[in-house]
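A short worksheet on the structure shown next.
One protein chain omitted, others in place.
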Amino acid sequence: MSDDRRFLGPARSLTLSAIIAAAGGAAAAVEERSFRGVAPLALAGPEEVSFCESRAYEAALRETRAGLVLVAAELASAVPAGSIAVSCRSPALAFGKVAALFHPRPAPDGSIHPSAVIHPEARIGEGTEIGPFVVIEAGAEIGRGCRIGAFSLIGRAVVLGDRCVIHSHCTVTHAVLGQGVVLHAGARIGQEGFGFATTEDGRFVTAPQLGSVRLGDGVEIGANSCVDRGSLGETVLGPGTRLDNLVQVGHNVRTGRNCVLVAQVGVSGSSTLGDFVMAGGQSGIAGHLKIGSKVRIGAQAGVMHDQPPGIEVLGSPAAPKKEVMRSMLVLKRLGMESRVVSKKNSE
Amino acid sequence: MSDDRRFLGPARSLTLSAIIAAAGGAAAAVEERSFRGVAPLALAGPEEVSFCESRAYEAALRETRAGLVLVAAELASAVPAGSIAVSCRSPALAFGKVAALFHPRPAPDGSIHPSAVIHPEARIGEGTEIGPFVVIEAGAEIGRGCRIGAFSLIGRAVVLGDRCVIHSHCTVTHAVLGQGVVLHAGARIGQEGFGFATTEDGRFVTAPQLGSVRLGDGVEIGANSCVDRGSLGETVLGPGTRLDNLVQVGHNVRTGRNCVLVAQVGVSGSSTLGDFVMAGGQSGIAGHLKIGSKVRIGAQAGVMHDQPPGIEVLGSPAAPKKEVMRSMLVLKRLGMESRVVSKKNSE
Partner (left out) sequence: MSDDRRFLGPARSLTLSAIIAAAGGAAAAVEERSFRGVAPLALAGPEEVSFCESRAYEAALRETRAGLVLVAAELASAVPAGSIAVSCRSPALAFGKVAALFHPRPAPDGSIHPSAVIHPEARIGEGTEIGPFVVIEAGAEIGRGCRIGAFSLIGRAVVLGDRCVIHSHCTVTHAVLGQGVVLHAGARIGQEGFGFATTEDGRFVTAPQLGSVRLGDGVEIGANSCVDRGSLGETVLGPGTRLDNLVQVGHNVRTGRNCVLVAQVGVSGSSTLGDFVMAGGQSGIAGHLKIGSKVRIGAQAGVMHDQPPGIEVLGSPAAPKKEVMRSMLVLKRLGMESRVVSKKNSE
């Protein structure tokens, strides 16, 4: 556990059966006991719950002093005698549920900070909590049970579904958000895209960016990430899609559901992604491309061409993993031959 | 058009002649008609104006139901019989002007939000609009007809020319901005650069960063982008230069006019760029380099050496496009030979 429990709120006690129920798991012989929190395998004590995701952590599992461990069935036998083993299909998922039971997210309390500046023609749903210095402009419609953090700006006519969590310092303009959308601090949604024409005498003239952004249900955007509005249409992130921090999504991009863009990824304008596309950290996707569903893009890769569904690509320009591995083997072999030649030449 | 017109403001109606005049184009036989907006070729209806930038979009052009299409002269014959073709030298530029006519940017209204904290020794030009919770420090001089968005900070002695647009959440310190400069939300201008010396016992000591930032007329900075002030002199972005989102410009960098830095580009300290340099997304320029005018830097490239004017470079380390293409051909061929050898060896 963090050396510092100061951020966790008051400690809770939960019974073994409550924990097993939350985990959706099974255990042999339930003798009622209490637990007081969660911890990693290496640090957990007899009153704490831990989990083991895979064999990769088996060593730590065998050494743990955790009172209860959530494990895949095949690892149950590796749980020390003093710990209760609870078998689950997905220990990580189960652990998340148990952790949430010990440390529930505070529900929005429906309070509106007196310093907030809310246009009389904005609509705020029941139970929504609004923090200090929030600005909500005319015509904005905010759903029920949302939380808007300090210094966030909800622009004119913006729509938020229910249960959205907008952390501090966010900008949300020209956007329609579904239910349960989460924006982390400093996220920028709906600003003008990067589009301009050049006059004959070389001046740049901004093309009016008249579109908007649509974020599907459950979309999550990381800290300081940016999603530009469409030039004429919508920039769309499909339901469940998640962006890490410092990610850039250009105007007119459309993604399907449950795409994952890791930190510092950039998607250029007008590219479309299918469902479940995974882009590794710092990778880039050029503009006007079609990326099929379930494509996996390696960290730092540079995708310059359309990609068929399911392919795994690496490198810059990105190529199928097999090809890239072959090229690297070739280079390596040449490097070795070259060393042999040099050696001969120096003899 | 965006499925959601809620962000566009009240609809306008414009006559055919007004549109042709704005576009600066020519059309055969002007029979007065009204139009109500703009839209892309695929979605436009008889009361909407669209444009076709090039042959790449000819298929969509032939199918459009737009009432009026702005086209290059050579594509006029491809415009369907039911649409009016208006020939222009640059359809994109013309379309921008027409779009701006339908959806004019609201002019700053000269209002100053009562929550703004403005130092009595700051000067605000006539017609400048200041939003909620803006902070303007002592000695700042803001031009006429500017707009400063919520939560932006204009620091001590900062100068803004006329017609600047500072969106929300910006930080502007140690900076002199020309006319018509645009900062998108979360832009950071004028903070300390990344400079420190190391003592004998290995501690870092920040070198005082005593310089400033100068942004020329018409410079535009994207959301969450950063421009550091000079260590002793100025960090300068020449007139018309544009930065996309999440771009980093280090201390003492100087650019000429109309440079374009696409999203997530980084320019290290003390490098100088000429005019019209174009850096593709996620590319990087190392420090203390001279990059000539009209250099084009590919996406994700890593420029490690000075570059003569007009060259196009790719890759990391960046090299002239021809060389890079050759290397890639060589690798490809070796990959194929390698496959042949492997095949033979397994026979």
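For clarity, chains are labelled A and B in written order, and residue numbers in each chain start from 1.
Heads up, the rule we're going with is that a contact is a pair of C-beta atoms (placed from the backbone, for glycine too) under 8 Å apart; a residue touches a chain by one contact, two chains touch by 3 or more.
Keep in mind it's a predicted model, so treat the numbers as computed, not measured.
Visitor: Out of A:L8, A:A60 or A:I311, which is the one that touches the chain we can't see?
Guide: Selected residue, touching the omitted chain: A:L8.
Visitor: Taking the full complex into account, find the residue in A:G155, A:G193, A:G218 or A:G250 that is in contact with the omitted chain.
Guide: Of the candidates A:G155, A:G193, A:G218 or A:G250, A:G218 is in touch with the missing chain.
Visitor: Using the document's definition of touch, tell me which of A:T64, A:T128, A:S268 or A:Q282 contacts the absent chain.
Guide: A:Q282
Visitor: Out of A:G186, A:P208, A:G250 or A:G292, which residue would touch the omitted chain in the full complex?
Guide: A:G186
Visitor: For chain A, which positions touch the chain that isn't shown here?
Guide: 1-4, 6-8, 38-40, 43, 89-90, 92-93, 95-96, 99-100, 103, 105, 113, 115, 131-133, 149-151, 167-169, 184-186, 218, 220, 222-224, 240, 242, 244-246, 258, 260, 262-264, 276, 281-282, 299-300, 316, 331, 334-335, 338-339
Visitor: In the whole complex, what residues of chain B lie against the chain that is missing from view?
Guide: 117, 133, 135, 139, 151, 153, 156-157, 159, 169, 171, 173-174, 176, 186, 188, 191-192, 194, 196-200, 202-208, 210-212, 214, 224, 226, 228, 230, 232-234, 246, 248, 250, 264, 266, 268, 282, 284, 286, 302, 304, 316, 323, 326-327, 329-331, 333-334
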